[in-house]
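Working notes, structure below.
The complex appears here minus one protein chain, its other protein chains still in place.
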Amino acid sequence: LEFFLGRSIAIEGCVVATHLTANSYGKSRVRLTKVTRTGDRHDLMELSVDVALEGAFEDSYTAGDNTSVVATDSMKNTVYVLAKEHPIEAIESFAATMGEHYLKTYPHVSGATIDIAQAKWARIQAGGNPHTHPFGGGGDEKRTAQAVCTRSGTKITAGIEDLLVLKTTDSAFKGFVRDRYTTLKETDDRIFATSISATWTYAAGAKTDFNKTFDAVRAMILETFAANMSLAVQQTLYEMGEKILASVPSVEEVAIVMPNKHRLLVDLKAFGLENRNEIFVPTDEPYGMIRGVIRRK
Amino acid sequence: LEFFLGRSIAIEGCVVATHLTANSYGKSRVRLTKVTRTGDRHDLMELSVDVALEGAFEDSYTAGDNTSVVATDSMKNTVYVLAKEHPIEAIESFAATMGEHYLKTYPHVSGATIDIAQAKWARIQAGGNPHTHPFGGGGDEKRTAQAVCTRSGTKITAGIEDLLVLKTTDSAFKGFVRDRYTTLKETDDRIFATSISATWTYAAGAKTDFNKTFDAVRAMILETFAANMSLAVQQTLYEMGEKILASVPSVEEVAIVMPNKHRLLVDLKAFGLENRNEIFVPTDEPYGMIRGVIRRK
Amino acid sequence: LEFFLGRSIAIEGCVVATHLTANSYGKSRVRLTKVTRTGDRHDLMELSVDVALEGAFEDSYTAGDNTSVVATDSMKNTVYVLAKEHPIEAIESFAATMGEHYLKTYPHVSGATIDIAQAKWARIQAGGNPHTHPFGGGGDEKRTAQAVCTRSGTKITAGIEDLLVLKTTDSAFKGFVRDRYTTLKETDDRIFATSISATWTYAAGAKTDFNKTFDAVRAMILETFAANMSLAVQQTLYEMGEKILASVPSVEEVAIVMPNKHRLLVDLKAFGLENRNEIFVPTDEPYGMIRGVIRRK
Partner (left out) sequence: LEFFLGRSIAIEGCVVATHLTANSYGKSRVRLTKVTRTGDRHDLMELSVDVALEGAFEDSYTAGDNTSVVATDSMKNTVYVLAKEHPIEAIESFAATMGEHYLKTYPHVSGATIDIAQAKWARIQAGGNPHTHPFGGGGDEKRTAQAVCTRSGTKITAGIEDLLVLKTTDSAFKGFVRDRYTTLKETDDRIFATSISATWTYAAGAKTDFNKTFDAVRAMILETFAANMSLAVQQTLYEMGEKILASVPSVEEVAIVMPNKHRLLVDLKAFGLENRNEIFVPTDEPYGMIRGVIRRK
C-alpha cells in the first residue's frame, strides 16, 4: 500500500518522503438537455453536472499508473447514459442515482460526490395559457443538488443559487460598533439588495418530495425577505433558516450566504439638490458577505 | 481650425501630417437606481447609462488642450442630476432628455449619443398579490434605448437584449447546400434555442407610448417564436420583424440578431441505446449568428 | 427577385409590405488550435474565428427556402479544413484566404467578413532558454485581424485588443470645463490605467510583413504610453495614432479605443492620515471611454 501513497525523491542532496493525503478527480460542467414528451406536452431539463470520485487512485498520482483510473471522459458518457436510462424526477434523486452508480460499478471507489445545477426555464404563455413546448429562460437563478455517496450511505443537500432580490425599504442598520474605522452612518431606511444562495441538508433516509420542498423553501425565502423588517442582513438570514427548519421536518441543517449588494445614496448637495432616498448607485464591489448555518437544537 | 485637426510630426527623418477623422468620448456604465414613491407603492428602475459626445474636441487630442472638454466625471454627475430632476417614464424619453441636455448646454457639442440598458425587476408576489416594495431580479434580459441627438434632431431606437428562449420542437433545417464541407444532417425536428436581441427605430417625430410599445413588441417576438413552425432561424427572424412593422406604425426599421445556441444530439449507439431526440448537449460555442434588418417597402 | 426580398402580410385588416434591407449570417467563436512541427520545435496558434457571409440569402428569411444557405456548421468545418490545408503565417493573411474561399466557392456570396482573434502564448523558459513545446498563457491581450472580402477586393485590418497598461505618474488632467456638473479636481499627477484596443487598416494591395508590423505597432503603442507625459487620454491616443502612421507607410488608418480605468484616491482624512497619492481604489465602472480615428492628410 505504501507504494501507492507516496515515494521518496532526492533533490539537492536530501531525500524527502512525501505522501498524498487527499485527492479527488472528476469531470465538471457536463451539460445536458433532457426532453421528455407526454403527448404534445414536452418537459425540459437543463443540467450541469460535476462528478468527483475518491478512492484507491494514488498510483496514478505517484506512479503514473492509470489501471484504476475511470477516465473523466467516461464519466461524461455515464452522465448521458444515466440521463437516458432514468427518468429525472428531481435533480436530488438523480444526483444520488448517479453517485451510487459509481460505488456499485467500481469496487475501488470509496466516495462519489455529484453536484448538479439546473437552469430555470418557464413555459411561454399564449393568451394566459402555457405553450406545450416553447420555454423562456429564467436568468441566473439555479436550483442545485449535491449527493455525497459513500459506502456508509448517501447524504443529499438541495439548494438555490443566485436568487436576486431587492427591497426599497423595510431595512435598517444601526447600533453597530463606532470607532476610528467607522464612517458609515446609521440608517432606518436603506435599500436591501442581495443574491441569495441557500442549501438545505436532508436527514439520512428522509422521505421527501424534493420538488415540493424546493418550491416551498424558495417561497419561504422570498416571503421572509419581502415581508419582514430587516434590522441586519444577519437577522434576515437567520429568520429564513429558522422558518425552513420549522416547516420542513426532513431538513436538518440550512446554510445561507447573502452578499450585501450595496446601493449607495448619491450625494447631490453639490448640485443644489436634496436626495431623499431616490437616487442610488448600484455597486458590485466591495460587497458585504454574510454567512450562517442553522440547525435544530 | 486646421491646427485643431491634426499636426505634423517628424519621425525617422520624414514628416507625416495626420488628422483626426472621427472621435467621440464619454462615460460608460454609469449605473443608477431610482426609487419613486406613490404612497406605499414604490417603483424601481435600475439603469446603466453610456454617454458619448462628438464635437469640437480635437484640441484635446492634438494639443492636449482640455479647454473644451466636459470631463467624463461631470457626465456621470449629470446622469444623477437629470435622473433626480426628471421623472423617468421610459428609458427612451430619458435618453432623449439627456442627449438634448448636452446640445443645449454646450454649443461646441455637435452630437450626443445616449445608450441606456434597464435591468428587469418584477414585484415579488404574496398570496397572488404583488408586494409594494420588494422585487425579484429578472435575469439577463435587458430593455434598451438609444437616443442619437444632433443639431438636426433626435433619433430614438428601442430594444430588447438577451431574451433567452428555447423550443423543443417545431423547428426544422433542411434543403441547404451540400458540398465537400457539409457534414450536418438535414432535420425535421430539432431544438431551437436562441438569445434574441432586437432593436426598433422610431420614425422622427413619431408620437408613441414607449412602454406600451415595448410590451407589445416583446409579446410579438415571443409569440412568433413560440407559435410558428421554424424552417430556418432566418425565417423566424424575418417573421418577427414583419409582425412588428405591421403592428406598430411609428416604427420604421427593425434589426434582429439571433445566435443559434445549438443543442447537439448525443450519439448513444456506442452504449446500446437509441437517442430519440431526448438527450442533448447545450453548447456555448461555436454558435450560428443570424442578423437581419427589415423595413417597410 | 422581388419574391426573395420581402412579402406582404395581413395583420388586423391591413396589408403591410416589408423587405429585408440588410442581412448576414455566419458562425462565431470557431476555436482552433494548430500545432506546427519543425524538428523538435513546435509552433502553437490558438485562434477564435468568426465567419459572416452576405449575398443572395433572402429566400431563407422570407420564404424559409434554404437552397442557397451554406450551413453555419459547414462554415465551422471549412475553418478546420483551411487551417489544415494552409500554413497560417499570420492571422491577417489567413483571414483573407478564408474570406476569398467563400467568394470563389459560392457564386451567390457577395461578401465575406472574417474576424480572427489570436490568444497570446509565450514559450516557457528553462535556464534562460526557451523550451521547444511548452507554453505559458499571456492573459487577456489578443491579436486580431479582419478581412472584408467582396467581389471588388479584400480589405485587411489588423489589431490588438485589451492591452492592459498602467502608469503611476506622468499623467495630468486639467483646464477642462467647470460648471454646475463639475466636481472633479484638476490634477497634475494621477494614475493612468487603460486597456488599449487599436486597429490599423492596410491600404489595398499593400505588401507588408504582418507579423513584423504587429510587433512594431505594439511596441510603439507601449512606448508612447510609457515615455510621453499625458495631458489627457485623448492626447496619448492621438500620439499613438500618428506615430503608427508615421512609421508604417502601408497603414492608411488607425482607430484606437481607450477606456479610462480609474484609480480613485482614497480620502484618509477621517482617519487622521494624509494620502499623498499612495492608496487608490481601482474601479471597473463607470469608466471614461475615449475613441479616435486617425488618417494621413
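The letters A, B and C name the chains in turn, as written, and every chain counts its residues from 1.
What we mean here is this: contacts are C-beta pairs under 8 Å (C-beta built on N, C-alpha and C of every residue); 3 or more make two chains touch, one makes a residue touch a chain.
This one's a predicted model, so the numbers in the text were calculated from it and none came from an experiment.
**Q** Using the touch definition given at the top, which of the shown chains does the missing chain touch?
**A** Hidden chain, whole complex, touched shown chains: A, B, C.
**Q** Using the touch definition from the top, which of C:Ala63, C:Val165, C:Leu184 or C:Ala203 touches the missing chain?
**A** In the complete complex, the chain left out is touched by residue C:Val165.
**Q** Kindly state which of the options A:Gly159, A:Gly241 or A:Pro282 is in contact with the chain not pictured.
**A** Of the listed residues, the one touching the omitted chain is A:Gly241.
**Q** Since one chain has been left out of the picture, which residues of subunit C touch it in the full complex?
**A** Per the touch rule, subunit C residues meeting the hidden chain are 31-36, 42, 44, 46, 77, 80-81, 83-85, 121, 124, 126, 131, 133-141, 163-170, 191, 195, 222-223, 225-227, 263, 266, 268, 270-271, 273, 275, 277-283.
**Q** Touching the absent chain: which residues on subunit B qualify?
**A** That gives, for subunit B, the contact residues 180-181, 183, 270-271, 284-285.
**Q** Give me the subunit A residues in contact with the hidden chain, please.
**A** Counting only subunit A, the missing chain is touched by 6-7, 9, 11-12, 14, 16-31, 50, 52, 57, 60-78, 81, 105-106, 173-177, 179-184, 230-235, 237-238, 241-243, 245-247, 253, 259-260, 284-297.
Note that in this section only the chains that are shown with their structure count from here on.
**Q** Using CA atom means as chain centres, which chain is nearest the centre of all the protein shown?
**A** Nearest to the common C-alpha centre lies chain B.
**Q** Averaging only over C-alpha atoms, locate the centres of subunit A and subunit C and give their separation in whole Å.
**A** Here subunit A and subunit C have centroids separated by 37 Å.
**Q** Calculate how many whole Å lie between the centre of subunit A and the centre of subunit B, each centre taken as the average of the chain's C-alpha atoms.
**A** 31
**Q** Touching two or more other chains, which residues of subunit A qualify?
**A** 270-271
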